[in-house]
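What you see is the complex with one protein chain gone and the rest in place.
Every chain is named by a letter (A and B) in the order it is written, and numbering of its residues begins at 1.
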Amino acid sequence: MNLMKAGLASLSLLLAACTATDKTAMASRLPAAPSLDDMRAVSPVLAHNTESTLLGEVWKRPGLSSRDRSLVTLAVLISKQQTVEIAYHFNLALDNGVKPAEISEVINHLAFYTGWGNATASILSAKDVFAQRGITADQLPAVSPKLSPVDEASEKVRTAFVDRTVGPVSPGLVHYTSTALFHDLWLRPGLAPRDRSLITVSALIATGQVAQLGAHLNRAMDNGLTQREASEMLTQLAFYAGWPNVFTAVPVVNEVFAGRKKS
Amino acid sequence: MNLMKAGLASLSLLLAACTATDKTAMASRLPAAPSLDDMRAVSPVLAHNTESTLLGEVWKRPGLSSRDRSLVTLAVLISKQQTVEIAYHFNLALDNGVKPAEISEVINHLAFYTGWGNATASILSAKDVFAQRGITADQLPAVSPKLSPVDEASEKVRTAFVDRTVGPVSPGLVHYTSTALFHDLWLRPGLAPRDRSLITVSALIATGQVAQLGAHLNRAMDNGLTQREASEMLTQLAFYAGWPNVFTAVPVVNEVFAGRKKS
Partner (left out) sequence: MNLMKAGLASLSLLLAACTATDKTAMASRLPAAPSLDDMRAVSPVLAHNTESTLLGEVWKRPGLSSRDRSLVTLAVLISKQQTVEIAYHFNLALDNGVKPAEISEVINHLAFYTGWGNATASILSAKDVFAQRGITADQLPAVSPKLSPVDEASEKVRTAFVDRTVGPVSPGLVHYTSTALFHDLWLRPGLAPRDRSLITVSALIATGQVAQLGAHLNRAMDNGLTQREASEMLTQLAFYAGWPNVFTAVPVVNEVFAGRKKS
């Protein structure tokens, strides 16, 4: 009977273990993130650079708040679909003062600006982080909140440009650019226009989209991003989006800065 | 004995469970896809946009068939390696009338046009979907089918161009562009030239490759893609490849449309 009891006890332990495995099945299907020790086992200097240079120094530089650095970094991770790091950076963003509602809006915004699949690839990690931190549905922006008013003057310029350039090519694109983006997405109150601009510009640089950068950086600065912040954004982006993407963006940024001084 | 029987019964149940776990081990290593409920737990408006705007409206627009929208979408997912959504879209493509043989050819085609690793990253999901739907090897294109005939006139123009521009730089690239692509891949009968062009153009736009876009869009239209279809392709791509990639493509598309009207 002792043996038997032992056997049954083992069985129930085992069943408990298997249930635990079932419970974590979804979590275990999220991409595994390397720890600093994992990095050390492959590249001790990468671990050192991550800890000392990046987290210990770059993130603490003046000129751009740690909250803004989190927005910039999330925009890179989502636009480059770097899902391995994303749970860590959702947590860091919340620690740095980005609100759950803002993270929610960042993901939806970047669905339009980096592609649907980039946004959906981040959902399960975000859900997991929200669940761990007890963030519930009532903290998230509604489907149809009261929208901010349209800036008619800026919309007139934008509409004229899109009608002239996109109109002859794709009426469908003109339609959704207006209805889905500039009369809906950009007016949602859960994320300030300046922050929407910050993640849009970051995503453009991270994906090498310099052709759209000038217009969006000007919009970002119209929306309140300072030149000093834009400058430090490039420093943050160099590490997360890679040096070449940022060097390719520099001449456009230079032109925007120069253009705004003249006017 | 009752306890013992119970113990052994539990054991066999447990063994069955563990075997099941083994069987699904491979499936569980595929990226987990978020449901609409998962999206709602993070961004209710993203779930709404996915359900109402994208699936409920964009996919049903006239001008481009749902079959073609599936080809465009698969090209984006593979070229941007958005593997989270890919099983869903392999299934949707089959529901929309894309044949298993065509999906097989799409993946092989995009190995050349988006990089080998992008194609292989989609294999396990496709295999899983094929197995679930009872699609077997005899429904897939052979390694060496009878190829369609070469269009000598168009090949003469292409060869002259590649010889002149690539010849001095990389004889190896000239060689495989001819043997692997234009005297093999494009002539495989499992996917029509017009559909090969549709996924090539979609992949180019999704990866911001505007430099190659003009030539391939002209080829697409020579192969039967209408201007209305190309226009609606851009609307579909805006959502899946992201707005900036499509806006960057617009001037090139405009030029191709205009050029074909003149001639």
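As a convention for this text, contacts are C-beta pairs under 8 Å (C-beta built on N, C-alpha and C of every residue); 3 or more make two chains touch, one makes a residue touch a chain.
The structure displayed is predicted, hence computed values, not measured ones.
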Among B:55, B:160 or B:173, residue touching the chain not depicted: B:173
Chain B residues that touch the omitted chain in the full complex: 4, 7-8, 11, 14-15, 18, 21, 25-26, 28-31, 79, 81, 103-105, 107-108, 111-121, 123-124, 126-127, 130-131, 137, 140-143, 165-166, 168-173, 175-177, 180-181, 188, 203-204, 207-209, 211-212
Chain A residues touching the omitted chain (full complex): 3-4, 7, 10-11, 14, 17-18, 21, 28-34, 38-46, 48-50, 53-54, 58, 61, 63, 76-77, 80-82, 84-85, 206, 208, 210, 231-232, 234-235, 238-248, 250-251, 253-254, 257
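We adopt the following convention: only the chains that are shown with their structure count from here on.
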Distance between the centres, which are taken as Cα means, of chain B and chain A, whole angstrom: 25
